[in-house]
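One structure is given here, and the rest of the page talks about it.
One protein chain is absent from this view; the other protein chains keep their places.
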Amino acid sequence: MSTVSSDADLQQGKDPSPGLTDPPPGRNSVAPLAGKYALQLFTVVGLVVLCLVQPEFRQPGNLRSVLLQASFSGLSASAMTLLIVAGMFDLSVAGIVGLSAVMVATVMPHTTVGAAVGAALLLGLALGLLNGVVVTKLRFPPFIATFGMLNLYLAAAFIWTAGGTLSIAAVGFLPLATTQILGLPLLFIVMVLGVVACYLILTRTRFGRNLRAIGSSEPASRMAGLPVDGTRITAFALVGLFTAVAGVGLAALLSSASADMSLGFELTVISVAVVGGTSLDGGRGSLLGTFTAAILFSALNNALNLLGVTSYWQYVAIGLVLILALFVAGLQNGRLSFRRS
Amino acid sequence: MTANVVTPDSIDAQRRQAEVLADRVARRSAIVDRTGVLLPFVVIFILAVALVPGFLSGANIRSVLVNASIVAIVGYGMTLAIAIRGLDLSVGAVAALSSVVTAGAINAAGAPLGVLTGLLIGLIVGLVNGLLVAFMRIPAFVATLATMGVARGAALLYSHGSRVTISDTGFRKLATGSVLGIPGPFLLAILFCALTYVLLDRTRFGRHVCAVGGNPAAAREAGLNERRLIVAVFGLSGVAAGVAGVLITSQLGSVDATPIQGLELQAIAIAVLGGTSLAGGSGNLPGTFIGALLLAMISASLNLRNIPGYYQYLALGALLLLALGLDTLRQSLRSRLMAGGTS
Partner (left out) sequence: MSVQARNEPASGNAAEPLVSAEGIVKRYSGVQALKDVSLALLPGEVHALVGENGAGKSTLIKILAGLESPTTGTVMIEGNPVRFAGPHDSQAAGISVISQEFRLVPQMTVAENMFLGHEPRRLGLVDRTASRRMTRDPLRELGLDISPDRRVDSLAVADQQLVEIARALSREFRVLIMDEPTAALTEVEVDKLLTLVERLRETGCAVLYVSHRLPEIFRVADRITVLRDGQKVAQLRTADTSVDELVTLMLGRELEEATESHHSHPPTDSGVAPVLRVEGLRCKNLVEPVDVQVGAGEVLGIAGLVGSGRSELMRALFGVIPATFGRYQVDNKDVKPRSPADAIDSGVFMLTEDRKAEGILPLLSVLENAVVAQRKWGRLLLNRRKDRENYQTLHKRMRIRSADSANLITALSGGNQQKVLLGRALLSECRVLLLNEPTRGVDVGAKVDIYQLVAELAATGVAVVVSSSEAAELVAVADRCVTLYAGRVSGYLQGDAIIESAIVAASLGHSLSKATDRRASS
């Protein structure tokens, strides 16, 4: 017999689901193939169309640029996917990008490139851990808590840079953004490795299974003795780490660092994860979807620029694309009711 | 061991006693819920008066009240959205869109039509949000994110990226005028607070909104029209953003499409600060209002002390975490006091 959902349930936005003693008959776990890979199909078709319609789009240099741009959101979104699967999310990523870039820029003149990058990654990891502790140990709702942390991180970066921009001149560092391996940007390769790593973590490790368990039911996970808080904190730390990588990469690309260099990044990252098919309720996630969505968003941005569409229309277009992709995904999932984050 | 022979009646008597106690406790924690935000408000007020020269000046008080009112009105709409377990991230962009369109419409067709147009814009976007969420089953967070982008783009397109100045100086009086020394927008904010409070707490509509937010399945089985309620709530949130846009136009006289930085997140912050639970099912309108005043006092203080703009991030961040801390405290206080639990 069920109770009325506890506050904890509702906090996560879970709908008290209908009775389970009479199971919905015929529940199968394999959707028709086309439906399951709809997003990938859509993206591939879209890319092909763009290549055909827009000659500038299919220039190798431009395609590389699309992949490069996708790397930033893709990296952060991969780890974010794991976090969302565990039923949480992190809005502070723009702040982590800013702080890690500022860290790299600040430390670099005094030491080697490797040490500077290392410091930035460590900082990202630490910020992630801090987020994790605040959300799990203090039991703050993740949306607002990480938004609060975002403001604090941005404030820290702004205060440190006195509102300005730090430029980076280190010769050994800038090539990070321009190097190619087999014709693909280095950062893109890094992103792919990141996606694969997250996929393996999610499907092949105990940690990954715990993520899914916790995302599907926190109380049940506690009762089963799973390390709920520890798992979540680790997931937050991963987001911090991966986001710091993106931040370092962005700094290399722009050869500068400022606090607000990626304002709005969190919305892009979460959109990428959501459009990629990861449910905001937790328990379910798709790294392939995240990867695809990152490329999709980047391609869209790029194509609109090439078409000479003013950036004003881009806002409109991206909003509409988001809605469309969600509609398709919603039909696929048979989503039943609306959720808040 | 011997146990006294106990009749079912005496069990009842015991339970009745426990019940009276639990009821008293429940009532007390409800009071804590409703007034929790007053403490930080008073603290910040005292600090501001003490540390910020010129805080009590007429100009500053007025500025605080007007700014607070604009955010508060948006906050009321957000409170409703949170009560039905949603969020409206588009309000900032909608306010911007509304402000530029209102300006243009006033220039083209006079103040009354101009204001109407601004409100209508808000309503339309709000209804679109509602339809997306209720009928296309898109999560509110994402749906309003998308409309935010669309609205922002539309605002930029309409204004061609530049400023729109209104020629009707009489209209400026709406935001800059006062009644008996009280700024117009402030009166509006109080009025809307009262109206929304009655709406949420005392009408069937409001109770149904809370029901859908608290337990959608229960609401459905009670025969409530979940979809219509969702559309209505987002419509109202949109109108609130529209009102804010109109007031902004009136206050500044010349607007461009940049929204008040982070208006939507400010609205969420003041709602949470004010005691509205993010879990849905309830809303604290007076709390939202006090929260808006709180936020405005902090911004004003920073401005008066010539602290660089980006310190606002620090203020907002610290405030939010404080709000959450209060909320968590309230929740744990309630669960510790409540009789509840299983057998």
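Which chain is which? They are A and B, in the order written, and residues in each are numbered from 1.
Note that in this section contacts are C-beta pairs under 8 Å (C-beta built on N, C-alpha and C of every residue); 3 or more make two chains touch, one makes a residue touch a chain.
Note that the coordinates shown come from a computational prediction; the quantities given were computed from them, not determined experimentally.
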Write out, one label after another, the shown chains that touch the chain missing from the document. A, B
Filtering B:Ala217, B:Leu252, B:Leu304 or B:Ala318 for touch with the omitted chain leaves B:Ala217
In the full complex, which of A:Gly74, A:Gly98 or A:Gly215 touches the chain missing from this view? A:Gly215
Provide the residue numbers of subunit B that touch the chain removed from this figure. 1-6, 8, 11-12, 14-16, 18-19, 22-23, 26-27, 30, 198, 202-204, 207-208, 210-211, 213-215, 217-224, 277, 279-282, 338-343
On subunit A, residues whose C-beta touches the chain left out of the figure: 1-7, 9-10, 16-27, 29, 204-209, 212-213, 215-217, 219-227, 282-284
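Operating definition for what follows: only the chains that are shown with their structure count from here on.
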Which residues of subunit A touch subunit B in the complex? 3-5, 7, 10-11, 13, 15-18, 134, 138-141, 143-145, 147-152, 154-155, 158-159, 162-163, 259, 267, 271, 274, 280, 310-320, 322-323, 326-327, 330, 335-341
In the complex, the residues of subunit B that touch subunit A are 82, 85-87, 132-134, 136-143, 145-150, 152-154, 156-157, 161, 214-218, 226, 230, 265, 268-269, 272, 278-281, 308-311, 313-314, 316-321, 323-325, 328, 331, 342
